[in-house]
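A single protein chain has been removed from this complex, and every other one stays in its place.
Think of it as A and B in the order they're written, each chain with its own count starting at 1.
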């Protein structure tokens, strides 16, 4: 099989000192500058900002934020990591007549 | 390691899967593993409603993660083909509560 045995699928090295967006189990969403990480996906984020959530629907984030500063994200809670660079909200790209 | 789930006999047959979130997905069982991850080919979802007939959404080739699988059942294709989906009314299933 191709070379990814124990290796993590995503090489976080290329995100170090860059902005990343992290989604955590339970619905929290944080962005910050990736300062460090380990193979368990524990992350150190600097100048972290949490997006507050809609109190009625905790899975929805709002534009309100709160500053967290320097934080450690526990790897077990990390569900998604993506770079903030190039991440934008866009209009519905699936506008096709065959809507389901 | 043997697969205790006993799905071997259902491979290449049409099966019906109910997921933890209450969805019903029907398709050809192409494969599975110890964690009950399931490969379904030519799959479609059946959406039940009390207001209108059963909607069938074409999904195609799907892998359903085992954690998300509640029930796997064989489907009698013969019997199934006689069903008039547009006349069936049913409450959608509720999600599993852990």
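The rule is short, and it goes like this: contacts are C-beta pairs under 8 Å (C-beta built on N, C-alpha and C of every residue); 3 or more make two chains touch, one makes a residue touch a chain.
Note that in this section contacts and distances are computed from a predicted model.
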Given "Rab proteins geranylgeranyltransferase", "U6 snRNA-associated Sm-like protein LSm4", "LAMI_0H15390g1_1" or "NEDD8-activating enzyme E1 catalytic subunit", the protein name in the UniProt record of the chain not shown would be "U6 snRNA-associated Sm-like protein LSm4"
Touch partners, limited to displayed chains, of the chain removed from view
A, B
List every residue of chain B that touches the chain not included in the displayed model.
1-6, 8-10, 13, 19-23, 30-39, 41, 57-69, 74, 95-98
Which chain A residues would touch the chain omitted from the figure, given the whole complex?
1-2, 4-5, 7-10, 12, 21, 25, 27, 41, 59-60, 78-83, 85-96, 98-100
